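Once you've had a glance at the structure underneath, I'll fire off some questions.
Omission of a single protein chain aside, the complex is shown with its protein chains in their original locations.
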Amino acid sequence: MEEYTLLIDTEDAKGLVYNISKVLFANNLNIEQNAEYVDSETNKFFMRTIISGKISQNILLKELKEVLPQNAEIKLNKKAKKDVVILATKESHVLGDLLIRYIDGELNANIKAVIANHEDLRSLVENFGIPFTCISAEGMSREEHEELVIKEVNNYEPELIVLAKYMRILTPNFVETFPRKVLNIHHSFLPAFIGANPYKQAHQRGVKIIGATAHYVTNDLDEGPIIAQDVVRIDHSYSWQDMRKAGRNVEKIVLSDAFQMLLDDKVFVHGNKTVIL
Amino acid sequence: MEEYTLLIDTEDAKGLVYNISKVLFANNLNIEQNAEYVDSETNKFFMRTIISGKISQNILLKELKEVLPQNAEIKLNKKAKKDVVILATKESHVLGDLLIRYIDGELNANIKAVIANHEDLRSLVENFGIPFTCISAEGMSREEHEELVIKEVNNYEPELIVLAKYMRILTPNFVETFPRKVLNIHHSFLPAFIGANPYKQAHQRGVKIIGATAHYVTNDLDEGPIIAQDVVRIDHSYSWQDMRKAGRNVEKIVLSDAFQMLLDDKVFVHGNKTVIL
Amino acid sequence: MEEYTLLIDTEDAKGLVYNISKVLFANNLNIEQNAEYVDSETNKFFMRTIISGKISQNILLKELKEVLPQNAEIKLNKKAKKDVVILATKESHVLGDLLIRYIDGELNANIKAVIANHEDLRSLVENFGIPFTCISAEGMSREEHEELVIKEVNNYEPELIVLAKYMRILTPNFVETFPRKVLNIHHSFLPAFIGANPYKQAHQRGVKIIGATAHYVTNDLDEGPIIAQDVVRIDHSYSWQDMRKAGRNVEKIVLSDAFQMLLDDKVFVHGNKTVIL
Partner (left out) sequence: MEEYTLLIDTEDAKGLVYNISKVLFANNLNIEQNAEYVDSETNKFFMRTIISGKISQNILLKELKEVLPQNAEIKLNKKAKKDVVILATKESHVLGDLLIRYIDGELNANIKAVIANHEDLRSLVENFGIPFTCISAEGMSREEHEELVIKEVNNYEPELIVLAKYMRILTPNFVETFPRKVLNIHHSFLPAFIGANPYKQAHQRGVKIIGATAHYVTNDLDEGPIIAQDVVRIDHSYSWQDMRKAGRNVEKIVLSDAFQMLLDDKVFVHGNKTVIL
């Protein structure tokens, strides 16, 4: 029996649950899991339903469209692994963590390739049997380098791009080429310590807790919709290098949590926020 | 416009969401919030829906009964404050925390009375304008004392009884007199350190984290369905008295969290567990 | 036998521990607890030692001065309750929590008075037997009002002033009148969301965790040395009012933690940071 994830993002209206469940019932489908959220401030309705049964996708989508408000976004994703490309630079803790999870079968993903702007991570990646491409940025403008990266990414037609400590700032062109497809990990508890060297900033401010934030990449640096955050306690004895080390644990757990939510179609973008069902 | 919380606890069946939402739609009701959970292991379906509109309770319940499996439990609670009695002994940190929340308007409750087996807390309680009754256990058997407590509790016809560090073990008679109505806070991370002096037990074992557990009271000591838990880090320098002090913060937060879930009708009992929607 | 807390804050030098312990040993004193911290970046040495025995304070301080670098700060505090004044406005959750802890004997303090700029909290405070003074700011300039508050605070000669959700911005005059004596709780995880309405700011940014920060008050708004921080998880379903409610638990725990550290002489100010021993 097939399983699908039905995702509905629409303005709220009376009878939505009734109308949607009527269609599902009429098509003889089972509801395995269901979660809804109504944001009363913006009058928006979000629904994520895992359905099973014999599904004719086109018919189902057509019937749902008929009972939903005109601008409703409806997605019907077959439960399957998503194709993913990972971008990295030199650091291995986040990437390595993803690779270990990958061989453990924890990730609902096909990691098609890792693309980096340095050679350092080649052997780590290739030892896991995953293609590695180094595209050095040396002697190039940001735009020239990015064009090459975009081209290489496009070779794999990924549904999702994960920045696993990719230490380059992306241009609007990159962001627009892959809308709502790029996941980043920032090594601070956003919105604190935006930009470069957040651990140095945290050390200077004397905070007692540090964190990490996984978010969609948008054109505003470190300002995209937040998907997951976590923190760890520190104290006065931590140098900024100690903070960086302690922060690694949080970075890798937070990125992997957010990544799995995206792979499982749990994340809706709602303005500059996320709704997670 | 009136708001009601609809609670459904039944065996799972195809079309439940459709059938329920059809009844709500036919009665011209709005769904303000909705959450469901299907436990596939036991084939049970739980649903909590906040509905608004003009409601005829009897008609709605009758129509829901017609579309639900025969043994379905259906509750329709008008959104209102619940009458509560608190039992205590000598310690004031949990009780005091509840009283401060009460005057802050945080609790969806009417605290009708505090009943204790010692006099210590009288002035604290009475200063908040709440009736205080002391029923000393001195010179009585457990059963005799409990009979007096039950009688006093019954004077207030509470929907919920909160044991705010009530340091007496209840008999099966008490538990059966108030089924699924008694909330307790145990000062350990259950199932670790059941019974007396959990902080001493924790100190002896050398744990690095201690906790507290809010649970329904059943006839098995500290074995009832768990509603909420939380923890706090400690280290080797903590005496058991230090643990007790650190644990107080956790005890009062956990009890209050669980209490608010009960007041908001968020807790279903499922065997010896809880489902929280 | 008397107990004292010895606090040393000096530039680092070879043999400090030896020289200090030699003086203590020569005076026939016991070291009950000892903690040191050397900040290698700034070459600063901090030490907190709890000593017991028959102590002649003047002699001990003189002998310590002789073996320490010239500008060393040395304090020798008899273990005793500190006199404290609390400032508040209308909200009772932080103040109420302090009062409950106070009657529990958790705080090593004498709460001499609560001063507020509104009448709302009078009966709460007076029910605990503590003097309450309302100094309304109506029709006054900030400076005029503050002069009255300073005068009233000075009547109690407090060693510590706790702002328990005192919702007025202090002038440099206030800060300089009570240097390193004013503790504040800010309802965000600083440095995120400085200034007014941090929960609204957090809601707008779509964070997944909120927090609170206890810090010394300095002339830069929400920029003083941080003493304690903690956080709580939230999700997309939280309105800013829900965040405020969830944040209350964190605010009161964090403020009380920081307060107790100050009462126990555990906090050194080190530039714009704290060292906690």
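Note that the chains are named A, B and C in the order they appear, and that numbering of residues resets to 1 at the start of each chain.
FYI, a contact is a pair of C-beta atoms (placed from the backbone, for glycine too) under 8 Å apart; a residue touches a chain by one contact, two chains touch by 3 or more.
Predicted model only: the values in this text are computed from it and were never measured.
Touch with the chain that is not drawn comes from one residue among A:67, A:124 or A:150, which is A:124.
Listed residues B:62, B:90 or B:208: the one in touch with the omitted chain is B:208. The chain not displayed touches subunit A at residues 91-93, 96-97, 100-101, 103-104, 106, 124, 127-128, 245, 248-249, 253, 256.
Listed for subunit C, the residues touching the missing chain in the whole complex are 14-15, 17-18, 21-22, 24-25, 30-36, 38, 40, 233. The set of subunit B residues touching the chain not shown comprises 37, 39, 41, 189-193, 205-209, 211, 225-231, 235-237, 239, 270-276.
In the analysis below, only the chains that are shown with their structure count from here on.
Of all chain pairs in this entry, the one linked by the most C-beta contacts is A-C. Where subunit A touches subunit B, the two copies mostly use the same residue numbers: shared numbers make up over half of all numbers in play. Chain geometry summary: the mean Cα position of subunit A and that of subunit C are 41 Å apart. Centroids built from CA atoms put subunit B at 37 Å from subunit A. Counting partners per residue, subunit A has no residue that reaches two or more other chains.
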